[in-house]
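Step one of this worksheet: look at the structure below.
Complex shown without one protein chain; remaining protein chains in place.
As written, the chain order gives the labels A and B, with residue 1 at the start of each chain.
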Amino acid sequence: MDALEPQAAKRRKKQAGPTNWRAILFLMPSWVLLLIFFFVPTILTFYFAFTNMSLTGINAAQSQFIGFTNFVNMFDDPNFRNSVVKTVIFLIFSAVIGQQVMGFLIAILMNGRNSGFRSVIGSIVIAGWVTPEIVCAFVWFAFLNDSGTLNTVIEALGLKPVAWLYTFPMVSVIVANIWRGTAFSMMVFQSALGDVPREVEESAMMDGASGFQKLVRITIPMILPSVLTNMILITLQTLGTFTLIYALTGGGPGNSTEILPIYMYRQAFVNYQLGYGTAISLSLLVIGIVASLIYMRVLKVKI
Amino acid sequence: MGNKSKWLGTMIVALSVVVSACGGNSATPGETGAGNTGGAGEQATKTIKVAYGKWNEADRWGEWLKGVKEEFEAANKGVKVELQAIEGSQYATKIPLLMMDERTAPEVLAEDSFMINADSEAGYLEELNVASWDDWKNFNEGIKAAVTANDKVYGVPFSTDVRGLYYNKQLFQQAGLPVPWQPKSWNDILDAARTIKEKQPDIIPFWMNTGTAGQEATTMQTFQMLLYGTQDQMYEDGKWVVKSKGLLDTLNFIHDIYSNDLGPKLSQVLTAQAGQVLETDLMPNQKVAIVLNGNWLTGNWGESGGKPWPEALDVYDFVKMPTQNGEAPGFTSMSGGWTLAVAKKSAEKELGFEFIKMAINEKNNKKFAILDGALTPRTDVAKDSEYTGQKGTLYGVAADFITYTHVRPANAEYPSVTSVAQEIVEKVATGALTPEAAMNEYAKNVERTVGADRIVSKQ
Partner (left out) sequence: MAQGGNTVKSQAWKPKKLNRFMIYRTLPYIILSLIGLLFLIPLLWLLIASVDGGATLSMKLPETITADNYISTLSSESNQRSFVNGLILAVGQALLVIIVSGLASYPLSRYQLRYKRSFMYLILFSTGLPITAVMVPVYQFFLYFQLQDSLFFTVLFLTASALPYAIWMMKNFMDSVPIELEEAAWVDGASVLTTLRLIIVPLMLPGIFTIGIYAFAGSWGNFLVPFILLQSPDKLPAAVSIYQYFGQNGVVQYGKLAAFSVVYSIPAVVLYIIGQRHMSKGFSFGGASKG
């Protein structure tokens, strides 16, 4: 049975008449909104990737259809290849591992604790998430720069300060992104854990399962659908991270933190090569899809 | 609980929708570019839109333009001026979007002189008839070149800037260096830096923008300040010069500074906020002896700046950057600059130009320059003692720099080429490439970006 559909066997089969009509009615608003404001622009975007459209210069006046030229250039470009690698590293460590583990840890520890305490801790974690991305970048710059908070503390402990942003740029942006994004995973897991029926847990405990066994054998499988959803969602979100890194390291030093969104922005809005930039963003899409398919395989969950 | 909050929710949604729909409806045809409610023969109200960048809370440009708006509306009955402020740091992205369609194209817009070539090619800008404008003769000739493309003028400059060398008088005196100081060659600079390093080991001898994160700040304040002081250029006779003696010497200078520890720590200068750190920390705390940068730094230290510091100009002096070996004309500088232009797709273009003429006439430009702390492109204002005598600014000094200044090659390929320049500056500084290897990489990457027929090599 699909882990995602505990009710699957009980799903109603009869679809005749009014039931169908209801389904259509309920789905209508979504369909309309998505069609107009989402799918149509997306298709236009796909089209741009095959042109040499630019925001200014002669190609702004008349852009031409250039077929796969953008894509050929893309694969030829060593900067592009570097970007892909950096993006995957960033994705794995900051989202798949970092935010998920952290979010899960917090959610499970908070389960059943004192409500006031939960609010305090939760709010602190959320503060990172709701702070505007540009401010996050400044907050972390203030924390990690040569005379920043972290080095001040390190010096106070008598150790040598480190130029974090220069020597460990990737680690720096990964940590900053974990700080920023954990709240989302935390909330998803909180709700998911809240849905786990108490009786299931109680009966497991009565059967003699230890805390850890209970976790692995019972709780996690029950929330697996949420785990999958969460992984896909934060993957797609993380793939779009831009402002945080751009303002923190600028993609540097060199291009050591130039993940695809930054590289794409440079091409589309700094060099004004909109067509090329759009082609690059399509590769982001591909990475997102591939990653999601991998998750579904590994977790053995289907929709 | 379910009932009440559902209804509450519905009410809030309804309210939000109604409020925003009202907000939406106020975007009447009159506000979109093409809609002037003039009918044939009636006393029509014409509206012109003026788009500009709002750089901070003080919104100096807005203040200036509001004054012009009042004057213009009084002088032209039946004309309304609508000011459209755009967040400054995002201005460059937004303005082409506005110009590309007649529904949003503004009659007057602030245009970075550097974008004029590309934007005119894109069909965004209207050619301005300056030949019949008497006042045009009062604008600095050197800067006029920056606003002309294919012999047509597309913008009227209202502010400009220059770059040069700041040096710390106290640190120089303590190190036994001459004050006042005016280096006549690159070697003079290197010598001074070495002396500082010897006598004042805790001080950064020489700072120049070096990181790719700095973008144009690196290209203009470092790469071009050096290259244009040599006998070679970045762009000549319609082609990009990818290899030249001047380029190699430029890269060697950068190498000399960093390999001899005469520059800042790499971890300081390569970050995205390096400029911030320099302007609000290192200079006010006098940790750096020589800085190659632009005249606007003083804006940081004024009352409304990020780090008010009234003694700034008692401590730091601003002098011209010499050419490589003192060759004629002896000094060099780089200028950017802002102009007011007319969007080609806008409706009331003649009125737009009239607005511009008023906004940048002698009286209004002087007011603006004093207000904003900008360098004026007008020769008459530049001589005005009220302007040059302002405390805490560098006008009296900097106006002289304009004589020696250069502007960037303003063609559509520039944005790609400048990124390559920034990369090699950084790689030479970090030691990742030798100057020769860096020049080779420059040639290779520029060729890959603009094509083999757009480059020329002089070595």
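One rule holds in what follows: a contact is a pair of C-beta atoms (placed from the backbone, for glycine too) under 8 Å apart; a residue touches a chain by one contact, two chains touch by 3 or more.
All figures in this text were calculated on a predicted structure; none of them were measured in a lab.
S.K.: With the full complex in mind, choose from A:Q190, A:T257 or A:N271 the residue touching the hidden chain.
M.R.: Missing-chain contact among the listed residues: A:Q190.
S.K.: Which residue among A:A61, A:I97, A:I124 or A:V298 touches the omitted chain?
M.R.: A:I124
S.K.: Pick out which of A:A163, A:I218 or A:L282 touches the chain that's been left out of the picture.
M.R.: Of all options in A:A163, A:I218 or A:L282, contact with the hidden chain holds for A:L282.
S.K.: Looking at B:E73, B:D101 or B:E350, which makes contact with the chain not pictured?
M.R.: B:D101
S.K.: For review purposes, identify every residue of subunit B that touches the missing chain, sorted by number.
M.R.: These residues touch the chain not displayed: 1-3, 6, 9, 12-13, 16-17, 19-21, 23-27, 31-32, 53-57, 59, 84-90, 94, 97-98, 101, 103-104, 217, 273, 275-277, 279-281, 294, 296, 299-300, 305-308.
S.K.: Across the whole complex, list the residues on subunit A that are touched by the chain not included here.
M.R.: Touch with the absent chain occurs at residues 4-7, 10-13, 15, 19, 22-23, 26-27, 29-30, 33-34, 36-42, 44-45, 47-48, 55, 102, 105-106, 109-115, 117-135, 138-143, 145, 147-149, 152, 179, 182, 184, 187-188, 190-191, 193-199, 205, 208-211, 225-226, 229, 232-233, 236, 239-240, 242-243, 261, 264-265, 268-269, 274, 277-278, 281-282, 284-285, 287-289, 292, 303.
FYI, only the chains that are shown with their structure count from here on.
S.K.: Could you give the separation in Å between the centres of subunit A and subunit B, each centre being the mean of its C-alpha atoms?
M.R.: Distance between chain centres, rounded to whole Å: 36 Å.
S.K.: Any idea which subunit B residues touch subunit A in the complex?
M.R.: Interface residues on the subunit B side: 93, 96-97, 100, 115, 118-119, 121-124, 211-215, 265-268, 270-273, 277, 281, 412, 415-416, 419, 423, 426-427, 430, 432, 448.
S.K.: Sort out for me which residues of subunit A touch subunit B in the complex.
M.R.: That would be residues 54-61, 76, 141, 145-147, 163, 165-167, 246-255, 266, 269-273 of subunit A.
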